[in-house]
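Note that this complex is displayed minus one protein chain, with the remaining chains in position.
And then chain A:
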Amino acid sequence: MLEDDSGVTKKRTLPLSSLSVSFRSHEMGEVELSCLAYAKMYLHASQFPRCSVNGLLLSSSPAGGAVCITDCVPLLHTHLSLAPITQLALTQVDAWCSQTHQRIMGYYQANACVSDSSPTPCALKIAEKIFEQCNNAVLLMIDGEKMFPGCRVPPIVMYERKDARWALKDKHTIMLRQWEETCSIVNQLFSSGDQALLVDFDSHLDDITKDWTNQKLNAKIMELVSPANGNV
């Protein structure tokens, strides 16, 4: 584990012989956040800078193993605290997850008011519901004040369930693989205009031909992540 001066612990790709080290890591309560999940959350918050936005965090790794957020589904940018569309989105995402061998393991939100990144009652309620189904669920708040180009710290604050409340997670247990490469991928998405491809559930309801699973955008991001682009 390396620590740079931004306070975020970065992990280089480990050689095969050190695999046992990474399996032990989940006992320390570590949560890994993939580039795909991070990029789409960031794009979602950027697409609606004047609104609060939220979404679900997904994992394709088996329950009980290392906690890894592998993907996310952007949900809403209007009326986060109204029930019908949230319920609808949760059931649709849940159904899609069982088809695609993923599970909902967390919730993210970015508040419209940039100076306040604390979880709202609505965020806590939804996170609570997710925790009922998944006992290592996380709640992620995006810190709008840190979303500027060149910021060296990931603009996220994570909470986990401890003693019947949501407690701030030690940022040293939040793993972001290849943080610089992830930032560069996000920048590339903005410069190519591909950030406009992002569809959230709200936009899908406005126009049902739009795909809220973001297959197209996922493919673009995975292309940028692949070793062929030198982004390992």
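Throughout what follows, a residue touches a chain if its C-beta (ideal position, glycine included) is under 8 Å from a C-beta of that chain, and two chains touch if they have at least 3 such contacts; residues count from 1.
The criterion applied here is as follows: contacts and distances are computed from a predicted model.
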Subject >> Chain excluded from display, named as in UniProt, from "ER membrane protein complex subunit 2", "IBH1-like N-terminal domain-containing protein", "Exosome complex component RRP46" or "serine C-palmitoyltransferase" >> reply: "ER membrane protein complex subunit 2"
Original post:
Which of A:83, A:151, A:168 or A:219 sits in contact with the chain that's absent?
Top reply: A:83
Subject >> Selected residue (touches chain absent from view) among A:75, A:105 or A:122 >> reply: A:122
Original post:
For chain A, which residues lie in contact with the unshown chain of the complex?
Top reply: 50, 79, 81-88, 90-92, 94-96, 99, 113, 115-116, 121-122, 125-126, 129, 205-206, 208-209, 211-213
